[in-house]
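Can you keep this structure in mind? I'll have questions shortly.
Heads up, one of the protein chains got dropped from this complex, but the rest are sitting where they should.
Order of writing sets the chain letters: A and B. Residues in each chain are counted from 1.
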Amino acid sequence: MAGAAWLVVAFPLLGALILLVGGKRTNAWGHLLGCATIAASFVYGLILFFSTTGQEEAARTSEVSLFSWIPVDQLQVDFGLRIDPLSITFLLLITGVGFLIHVYSIGYMAHEPGENDRRRFFGYFNLFVAAMLILVLGNGFVTLYLGWEGVGLASYLLIGWYTDRPSAATAAKKAFLMNRVGDVGLAIAIFIMFKVVGSTQYTAVFDGVANGAFSSGELVALTLLLLLGACGKSGQFPLQAWLPDAMEGPTPVSALIHAATMVTAGVYLIARSNPIYTASPDGRLVVVIIGAVTLVIGCVIGCAYDDIKKVLAYSTVSQIGYMILAVGLGPFGYALGIMHLLTHGFFKAGLFLGAGSVMHAMNDEVDMRKYGGLARIMPVTFVTFGLGYLALIGVPPFSGFFSKDAIIEAALGQDETWRAWVFGGAALLGAALTAFYMTRLVLMTFFGEKRWKDIKSSDGREFHPHESPSVMTIPMIVLAVGSVGAGAFFAIGDTFTEWLAPTVGVLEESHHHVIPHAVVPWLTVGLSLLGVLLAWLFVGRKRVPLSKPEPVPFPVRAARADLYGNHFNELLIARPGTWLTRALVYIDNKWVDGLVNGTAALLGGSSGRLRRAQTGFVRSYALSMLGGSILLIAALLAVRFA
Amino acid sequence: MSAVLAAAAAEVSTGEAIAFWVLGPVALAGALGMIFARNAVHSALWLVLTMLSLGVMYMVQQAPFLGFVQIIVYTGAVMMLFLFVLMLVGRDSSDSVVEVLRGQRLWATVLGIGIAGLIVGAVSRSLTDVPVENLQQQNAGGANVNNLGKSIFTEYLFPFELTSALLITAAMGAMVLGYLNRHEKGMKRTQKELVEARFRGEYERPSPLPGPGVFATANSVATPALLPDGSVAPESLSRLIDSTASETFSDEIKSVAGTEPGPDAHALTPSTKDTSTTDTKNTEDTEETR
């Protein structure tokens, strides 16, 4: 069954090829083809899944070698696919959620300016899915890197989808550049692997780790470099700034690429490299720190924004922080991180689609201060969004509760007490803050007075909110069902962790508890409810002003400025970079070019003066000839008689 | 015996010494005269003097064939060719005194003295006591020409053939450079073209110059033509014969015409002053009538 697994990648790739090369001829049925290829991949993924579930643990992993990709002397890279529980999980997530969002896009993109462009959009979307599948299905780090860059390209193309907006172009560029920073880390990590074990295939590298081929220093370097790659792709501190800006793209793109799948590639990378991380506790500590910092940053900033997509984007940053924190816990958390990734994929995609539905109804307005009272007008959107919201803030029995609570428990269950307090505390704080900002979002959007009645949208139209067409609501309903049930389905009876065990190892249970095991879920839920209550006190009770309140205390100001993340980058990297570049340009212009140009000028100038000797008068030439002859004769005589 | 011969051979006879001390200064004088003479023809003649002296020196130095060739071919033919060309390009085109190139004369003199000093110094230093092998043996019985001929046609046959090629090439080159096809288009005008050119105004006047004419008292070219009013036609005055200026003949002309040149009987227009007044009057009249 696994032998034909390349079909999974081939379908969307073929779709992208047809749609992008076919041009306008495919306009009429392009979106249908785009959905059909993903559906085909999804169906094949299901077949793969069911053909492996019943098997023994060892038999669940199989490798398919397709062709020799880069055969250069020592460097032998085979292009192959690795079918194991982890990759099948991702395969199903990507194609399943991807299919739903593709369907949703048919409706969402239908009214985009330039009807023809919907076909190109689906081409890019298929390209993204193909690249993402290569990323998760590849059997080596180079294959992963191919997919890694492929999704980066698709992300770039789709963030910059609205080519008439300078902000979209800037955001696309920013995403691309910050991703490159991370990619450099990943590339260097691959170089180190090749240097040490002479191969970049997963099996060879992990065997090398098991055999002790890597020194501890190399292992730490690998973990940090891979983490750098993960930070770039997943919007983790300090490379988190691009992800909120990426919301410039169409909402389905935000839902699929920048919430459900691509940004979780960093989590996948760390989970996939679990033998390396298991072998390096120091590296894992850094991962945990990064995850904890990011999750708090994301929550704090999320509280301050009024842009519905930005709030969701920072929510994504923070939730991925949870995942990174989880996988940083090592054997205690790999499976939990992946589980949260899956549930998050459902409910965050649903939330984004809901937000897209709201925007669709509100003339593409994203400012929540202009919303309000939409619950009655858009009941389906409200219900599905509300379910996603409950899942995200971790209300039992919705999916987010199971996955997030497990992570918080694992974080609190670390052996060293200070770690347990610090990281567990950060996770708990994050849970409370998440509840706060998400409640704020829901209250501002769906409840309260209809603030949009008296104003017009930025393009001068009046607001006439309406429920979205069924082609958009049905995917939202399906995702809402996932948001509700996925957590329980995965967590109860530990089915998911056992399913993943062949890839990431058996989930270890901590026996060290700073807070009693049974209290943690209550504590989490209690904190979340506290956040909800606070949000109601601050937002729900009062009238929401149409413009941002000013002045505000420092924490809010800082949060509105992304906690100065951009300033931080500007100050620490961009400015010195600019200065260095200027200095180099100066040196290049004045010294290097000066040397070259000076030589040229010297020759040119002296030639210009020597040229004057060419008077055109034969007698001058004869004079110099005679002078030369005299010198010659004098030299000869000097040699002869000296 | 041979030593005696060698010693005898090494000596230079008194007669030759006298000849050298006479001819050497003459040759030097000729050379200096050539470069100092302002007129090119004089330069050529000074050079002839130098060449003749050198020709005699060749004969004195046991090279009679070369001496005669020098006199006959060089002085006789080549220098005459020079003179021919000089006459062709204009013998009176003497050099101007002003030197246009700054420092040219000074440097030329300095370098000339320098090279002379270097060569003289080198020769006098290295060739003080050279044993002289005279050419009596080779030249015995007027065999100089014979031996030269043998040498040229045996040992130097190939260079000799090369010189023949060179001479032919030079002759061809001279012909190509010197040939001027006067019948080529644009070189010489036909009568028709000439007439058209005259009437287009490319020449000073459309008609030929006037001849002595019917009123002439003589048919000499020195006699100017007379116009119908008895005045001298200025075009008929020969530029070459300046002495026949009209002034010389003016009185004679008057007497011949029998009349002082007065107002022109055949003139169809009044004098310029009258013309202008009339014109003004006419214009005024026309204005008044209007």
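List of remarks:
Everything that follows uses one rule, which is that contacts are C-beta pairs under 8 Å (C-beta built on N, C-alpha and C of every residue); 3 or more make two chains touch, one makes a residue touch a chain.
Here is the rule we go by: contacts and distances are computed from a predicted model.
The UniProt record for the undisplayed chain lists the protein name "NADH-quinone oxidoreductase subunit K", from the options "ABC transporter, ATP-binding protein", "NADH-quinone oxidoreductase subunit K", "RNA polymerase subunit sigma" or "NADPH-dependent FMN reductase".
For chain B, the residues in touch with the chain missing from this view are 12, 16-17, 20, 24, 27-28, 31-32, 34-35, 40, 43-44, 47, 50-51, 54, 57-58, 61-63, 65-66, 69-70, 73-74, 77-78, 81-82, 85-86, 88-90, 93-96, 99-101, 104-105, 107-109, 111-113, 115-116, 119-120, 123-124, 127-128, 130, 132-135, 137-138, 144, 147-148, 151-152, 155-156, 159-160, 163, 166-167, 169-171, 173-174, 176-178, 180. In the full complex, the hidden chain is touched by chain A at residues 611-612, 614-619, 622-623, 626.
Heads up, the rule we're going with is that only the chains that are shown with their structure count from here on.
Separating the centre of chain A from that of chain B, both taken as means of CA atoms, is a distance of 98 Å. Within the complex, the chain B residues that touch chain A are 101, 104, 107-108, 111-112, 114-115, 118-119, 121-122, 125-126.
Put simply, chain A touches chain B in their complex at residues 615, 617, 619-620, 623, 626-627, 629-630, 633-634, 637, 640-641.
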